[in-house]
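Report on one structure; see the data block that follows.
With one protein chain held back, the other chains of the complex are shown just where they sit.
Entry: subunit A
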Amino acid sequence: MDGMALSRRGLIQAGGGLVIAFAAAGPKPAAAWTEKPVALEQVDSFLAIGADGRITVYVGKVDLGTGVRTGFAQIAAEELEVPLDRVAVVEGDTALTPDQGPTYGSLSIQIGGVQLRQAAATARAALVAEAARRVGLPAEALRAESGAVVAPDGRRLAYAELVGGKAFSLAVDPGATIKPPEQRRIVGRPVPRVDIPDKVFGRFRYVHDLKVPGMLHGRAVRPPAMGATAEAVDEASVAGIPGIVKVVHEKGFVGVVAETEWAAIRAQQALKVRWSAWAGLPDQAKLWEHVRATPVGQRQVTSEKGDPAAAIQGAARRLSASYDFAIHTHGSMGPSCAVAEFKDGRLTSWSASQATHNLRKQLAMMLGLPVEQVRCIYLEGAGCYGRNGHEDAAADAALLARAVGRPVRVQWMRAEEHGWDPKGPPTLIDLRAGLDAQGKVVGWESEAYIPKGAGGNVDLVAADLAGLPKESLLSPGNIVHNLAQPYALPAVRTVCHRLETTPFRPSWIRTPGRMQNTYANEAFLDELAAAAGADPIEYRLSVLDDPRGREVLERVARLANWQTRPSPRRDQTGEVLRGRGVTYVKYELVRTYVAGVAEVEVNRRSGDIRVTRFFCAHDCGQVINPDAVKAQIEGNVVSTVSRTLLEELTFDRSTVTSLDWAGYRTIAFPQVPEIVIELIDRPADRPWGAGEPAAAVVPSAVSNAVFDATGVRLRSVPFTPAKVRAALQGA
């Protein structure tokens, strides 16, 4: 109860008021650019109660369009016992919010929300304690209600009166009591999102809409070959465009700055640059040979049990297959945008970065500034499903702003976004298994060929092109997860060959690695079930001990009206064949459980696949906002059907060639499946993430459904009509 003792002391020392923030925040680095406490262990880092009784929540996790802002407001309102509309949320400002890590990995509620909840519970206890002191009653006799502490005789001490405008100056108490499920009124309810009205009336302010006094417009001029250097820049080629302020040239980084956005765009198009030749990309037609030939930096065994090689060798039946998954782009709806301003030697950067605290370090490194001289502020941009181009636009804006000495706004054009955002790397997985005479798995081996690195910083394009300091890491995300099996198999070995290089600057895109690995595992498992003549769900249940895993599979079977039988169907004639396929995942083998069933129609003449319906049973523990979780599941399904059927980066030896929405096809309304969701809410449990896990089950569910319909196995994402036709002809 150290935290409570500390909280009482903090309140008592204030003598009826509370100590103000800056006096009590403790020593801080001399030059730290913070405007309030931001340390993770302090209540004031997460919460402030104004003199008007309004609550401001400060979170390092940001709303990337997911609705998590509303979730944070719900969590704070619930624990503080205030109406939801009294809560405002500030996100991702390095001077104002705690560093809760990047907004990735489906951790915003699981980590960020739980930290906020503990801070709010601590604050509520402190408010009750302070009220108890004032009325001379034990805290147990009082209760918090609608923004006040209420005494048994009906006296109300408003939060504003207790602490309004002052700081709490107390540590987050890890033992502070969270409201029990039966007392919750806001959490667990499908409250409408706070941002949607402004978004539908054109009143929401995206980073793209920010205007700073004196702001100019910049555009980078990218090399036509990705590794080329600018040998000569002809500034006279844009001199005739009214409003040109400056042409900036630093090695491979070239940019223009103008008084108006249109002048900057015209200059970007018109600037004549002599670029060096560069052709360092592999031949796309031989991508998988290239991946296999790439030097391996590390062999990472992610699970090992028994002697699978010997078991497979001695098995009654041996199967093997290779699965590949194409290079994907993020393809954000709104090209990346940022504004940078230097003032008194300090840089302020506004962007839609999912990781402003990390971006601050990267910009400081690139510019040779102390980290304390950089402030990064999050403003919402177009939906972000991983590390896309936002940080790179921030770097472009910073370099251009430094060059002209005025604030500069940069927005990428469509071709820059498709060409220069970091890519989801190509993934290749070999699998082998042995079955006994009854069709049971006796051994399982898999080998993934994926780039080295984890979820660190992705180097900034501008730093790379301009030859400025950068970390020079590969950071594809934690892509080794879910290669290990969730099933109780007698002998298993899963290995990741971590490659030294990959053709494009990699990063994480929604469900990185977990999607590709689950796809290979669950499609190959389906091959084994078919070889065993078993129903795909019964086959999975026969090797699945985890009760929560069994529950999502059993529920999705009921939801989809699953008919127990082996695949393929083999009872259909005609041009269009129908099938169903299942997939199960336990995310990273430690959290959210999902089972999905895809229903497909395959046109055997055209090769077109249509996912008609997708069923999903989903258990992410405690649900904060069920409608928001459903929206995330819908988004996961739609975007992953798009990735599975359509999406594929194309490139020549010098650069990306899929530079618009015609070259990089994505799902259109007529192709969107009907989605049926069953949420399992466990209000007494901890909340887990929902932004990614459902995406993991989609590609293999589709592959399995196509197999059920046609008897043909698809092992190369995307499942294009040409691949389907070729597979059918080869069958």
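Convention: a contact is a pair of C-beta atoms (placed from the backbone, for glycine too) under 8 Å apart; a residue touches a chain by one contact, two chains touch by 3 or more; residues count from 1.
One rule holds in what follows: contacts and distances are computed from a predicted model.
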Its UniProt record identifies the chain omitted here, from "ABC-2 type transport system permease protein", "FMNH2-utilizing oxygenase", "Carbohydrate ABC transporter membrane protein 1, CUT1 family" or "(2Fe-2S)-binding protein", as "(2Fe-2S)-binding protein"
Of A:36, A:166 or A:208, the residue that touches the missing chain is A:208
Sole touch to the unshown chain from A:44, A:93, A:380 or A:459: residue A:380
Across A:200, A:285 or A:731, the one contacting the chain not displayed is A:200
Checked against the full complex, the residue among A:251, A:299, A:414 or A:605 that touches the missing chain is A:414
It is residues of subunit A that touch the chain not shown, namely 64-67, 192-193, 195-197, 199-206, 208-209, 239-243, 260-262, 266, 331-335, 380-385, 411, 413-414, 627, 631, 634-639, 660-662, 666-670, 672, 674-675
